[in-house]
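Shown here: the complex without one of its protein chains, the others still in place.
Up next, chain A:
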Amino acid sequence: MAHTHDDHAHGHDDHAHHGPDKGIMRWIKTTNHKDLGTLYLFFSFTMFFIGGLMSLVIRAELFHPGLQFVEPEFFNQMTTMHALVMIFGGVMPGFVGLANWMVPMMIGCSDLALPRVNNWGFWILPFGFAMMLSTLFMDGGGPAGGWTMYPPLMLQTGNAFPFLIFSIHLLGISSITGAINVVVTILNMRTPGMTLLKMPLFVWAWLITAYLLIAVMPVLAGAVTMLLTDKYFGTSFFNAAGGGDPVLFQHVFWFFGHPEVYILILPAFGVISTIIPTFARKPLFGYDSMVYALASIAFLSFIVWAHHMFTVGMPLAGELFFMFATMLIAVPTGVKVFNWVATMWRGSLTFETPMLFAIAFVFLFTIGGFSGLMLAMTPVDFQYHDTYFVVAHFHYVLVPGAVFSIIAAIYYWIPKWTGRMYNEKAGQWHFWLSAIFINLTFFPQHFVGLAGMQRRVPDYAVQFTDFNEISTIGAFGFFFAQFIFIFNMLACCYGWFGRKQDAPARVWEGAHGLEWTVPSPAPYHTFEEPPPLPESELASIGGGAHAH
């Protein structure tokens, strides 16, 4: 390695000449943000597939009351692993993949600030998940105490336990390195003239998300380290006999866990704030207020964690504080939703696939937001806690929320990445099937939850059967509808339909931003020099107020 460096007296030589290595070593050794973005996205969708299969096991078992397909122990492993795989393997790497691809192109630089660290952050993921998933085949099976890992239940896990803990440590390293990379890139690599309040909102959303990641992933590492020492080294953090408290774990975990919720949704806000102005052909309404709303949500996310613990027996003052603090989040979130709607107001709208997913996001995420507001009320949460109402709530914000935004972003940018247009007809089919089936899956869960059906239990009372059957049909439908998407995207990647797919540089006529000033597909190193920043590229992203 060293001698290749010595060959280059001047840093700019090596990326001017040669492109990527050939074969598998290209992907193992790459320091290129586009290669790593691609790896992240392929990994993310592999995990979505595995986590999706787990959810089908859960839904198949719940099709009827009683036990039909799996043992209760295995059912609990499926609910636990489904959550871990989808959160840490699906949604987070999906958004990091988008950040890898888009942040350097949007702020006008050649690559992320720390390319080798970027490679490390990615490669930890497949190794870490191989270790985590291998626990399913160990004595005592995989972890089954829920993804929140509450002691003392979690401490009863079999051989899987230390493997789970260490895989979470590894995933934490991946997230922290990835987040530091994004923050440093955004703070240090912007093209001259791009002040903070001229950045695209996707970049703003990721800056704040990355800050949240750096702040809370170490706290999760601390929490699981305490679990580990309680199990193997005789500490008493979560043992009342020794003066500790199992509830302490819940506090530390949710101090991570609540900002984590926003880690999963803030990049989605950034995506939606990028797509809606393009297809409304209007500047984003209230750019500055969008930024302030993001920052307010991030701040509030640190002081609301105990709303996950209303029924655990906290002092009354705590219950009240966390209830009101949680409700405050509705204000900046409301600002965002109204701004998206106002952006579309009197715009010349067209409904290409990314826009359809974006509009569905605004509508369905808001449903999830409203059920969140209901859950925020302490007295009624005593009824909702640990029911399917909670399941319906967070799946509304995560699937038609976070996942829809990842899908929308890929439809929106894949012509830029591959130089090929996806098939619009298939995209529309994919959207409508997804939108219908996802509501079929999760809307009935509000009803069974309010009526008292408990989560994380493989059996239920017979009166919930009808709604559960609908839910299961929806889940299978949604799962299989995604193959339209996968086929459509692979057709772009590999050019299955030849030259007629070719995409222009500015794929969408209403799109603004530096990424549309370069050819499609974008060059391997997008900008060799900091590019100029024309006002026209800011018009819709930097906000109308800055344009004149």
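In this text, a residue touches a chain if its C-beta (ideal position, glycine included) is under 8 Å from a C-beta of that chain, and two chains touch if they have at least 3 such contacts; residues count from 1.
By definition in this document, contacts and distances are computed from a predicted model.
Hidden from the displayed complex is a chain whose UniProt protein name, among "Pyrroloquinoline quinone biosynthesis protein D", "Electron transfer flavoprotein subunit alpha", "cytochrome-c oxidase" or "Glutaconate CoA-transferase subunit A", is "cytochrome-c oxidase". Check A:G66, A:G234, A:P379 or A:G498 against the missing chain and you find that the one touching it is A:G234. Among the residues A:G244, A:G347 or A:G495, only A:G244 touches the chain that is left out of the figure.
Contact with the omitted chain, checked across A:N159, A:T350 or A:Q463, is made by A:N159.
Seen from chain A, the chain kept out of the figure touches residues 1-2, 4-6, 8-9, 11-12, 14-15, 20-21, 25-26, 28-32, 109-111, 113-117, 119-120, 123-124, 127-128, 130-131, 159, 161-163, 165-166, 169-170, 176, 179-181, 183-184, 187-189, 192-193, 214-219, 221-223, 225-226, 229, 232-237, 239-245, 247-248, 251-252, 255, 315, 525, 527-530.
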